[in-house]
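Pasting a structure below so you can have a look.
All protein chains but one are shown at their positions in the complex.
Moving on to chain A:
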Amino acid sequence: MPEIRVPFRGGGFRPEARRGTGIAVFLLLLFLIEWGTRTGWISNLTLPRPSDVATTLGDLARSGALWTHLLPSLSRLAVGSVLGISAGVGVGVMIGLFSYIRAGLVPLVAAIFPIPKIALLPLFVIWFGIDEGSKYALIALGTFTPTVVATYGAVDNVDRGLIRMGQSFGLGWWSIVRKIVLPGALPGILSGLRVSLAIGIILLVAAEMLGAEHGIGAYILQAGALYDLERLFAGVVILSCLGVLTSWAIGKIEKRLLVWRS
């Protein structure tokens, strides 16, 4: 009789949802900082006390100032990223489908992608005006390039066998794009959106730091100028929440639209 049990070698390489782990890490970090600042192990000049930041946030919400800053920011982010992402998906699909457009635009996109868009802000102010126009344009351009790259990669990865199947049943060009190419590319496009929206938030703040009366970026800039760490961090917390929220929303959309994946 054999007697050594065969050792288990499978498993792993497949992260699963672990509820609460993220929050636990977060709370632990906050607790450490709170403890450090209270004992004086972290000086007040390096980091504000989390509880003070929370109080500042509470005051901000109570006074209504939170909304005067948050609403303009949200609308800028929404308008700019909707413009950038829809243009990006459109151009990305065209690059994925047409040889000439691909040959013509891929180098252009590669050239635009690494430009720090913030550096172009003065130019945008001249082109689109100092008000909302330049901010929309900056966010739109910033979300456009990563969306294009993600989209044409996703279109390239659509199973050509499915497209041949569509052709073999006499489906029209537009039907093939709408019913086979776009749904097939959707997973890749959605994961590209995560990156695009994060870049959108970064650029939102940058744009608001330059010539905006209200907005999270303006709020942070004012706080930084006064070296008011509590308010500065309150602004940063709001931004982080925004990031977590968009990522969560995309996660929800993915769950909804991609039930067909195993």
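Everything below uses one rule, namely that contacts are C-beta pairs under 8 Å (C-beta built on N, C-alpha and C of every residue); 3 or more make two chains touch, one makes a residue touch a chain; residues count from 1.
Just so it is clear, contacts and distances are computed from a predicted model.
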item	value
Protein that the absent chain corresponds to, by UniProt name, given "Cysteine desulfurase, sulfur acceptor subunit CsdE", "NADH-quinone oxidoreductase subunit D", "Pyruvate dehydrogenase E1 component beta subunit" or "ABC transporter ATP-binding protein"	"ABC transporter ATP-binding protein"
Hidden partner chain, touching residue among A:Leu83, A:Leu171 or A:Ile250	A:Leu171
Contacting the left-out chain in the complete assembly, out of A:Phe8, A:Tyr100 or A:Trp260	A:Trp260
Chain A residues touching the omitted chain (full complex)	161-162, 164-172, 175, 179-180, 183-184, 258-262
